[in-house]
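After the structure tokens below, expect a handful of questions from me.
Every protein chain except one is present and positioned as in the full complex.
On to subunit A.
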Amino acid sequence: MSIFSYNGAAIVAMAGKECVAIGSDLRFGVQLQTITCDTPKVFKVHDKLYLGLSGLQTDAQTLYQKLMFRHNMYKLREERDMKPSTFSNMLSNALYERRFGPYFAAPVVAGLEPDGTPFLSGMDTIGAVETAKDFMITGTSPDSLYGMCESMWRPDMEPDELFETVAQCLMSGSDRDALAGWGAVIHVITKDKVISRTLKTRMD
């Protein structure tokens, strides 16, 4: 039993033309038992910045709360929202602070920079950052998710195409994963609005 597959998750984020989309499955389980199917693993930081966290759910939740604390303090001091790239760096720093007793959570940061360019980054559990121009995934079946994204991603997708692509990758990628699935939620972030859609998938 690995601590990273205790709860189970699947998260996909992709960049399109002046938009980003991030989605996760909805299963919350404890090893082989599924407890609920209404637990998203993607959280909003602000209108242009979303954070996906896979791994041990207790750590993912606590990490999210601590990050919101830091972001709220930043907003009060600096009177502005944090840019996605800045948030990503801060998250990496926060994870490394716990280098020898880490949060068992692997994050994906997705958002739009102030000038409208999409921003995607992913990290391991101790904060090693990787930024990408196409897609970022994390979860209990990374190989499936990578395979789907690699074959389906194209550059400069419009918001609706992007949604379809993320949805297909997430759903097919978590079909063979016993620990992820049971529904999905996908947020498409553009410069004026965020469209969130909940999907019904194979409930197994």
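General remarks:
Criterion: a residue touches a chain if its C-beta (ideal position, glycine included) is under 8 Å from a C-beta of that chain, and two chains touch if they have at least 3 such contacts; residues count from 1.
Note that in this section contacts and distances are computed from a predicted model.
Between the listed names "Sodium/hydrogen exchanger", "Proteasome subunit alpha type", "ER membrane protein complex subunit 1" or "Queuine tRNA-ribosyltransferase accessory subunit 2", the UniProt record for the complex's undisplayed chain reads "Proteasome subunit alpha type".
Within the complete assembly, A:85 is the residue of A:61, A:85 or A:196 that touches the hidden chain.
Annotation for subunit A: contacts to the undisplayed chain at residues 77-78, 83, 85-86, 89-90, 93.
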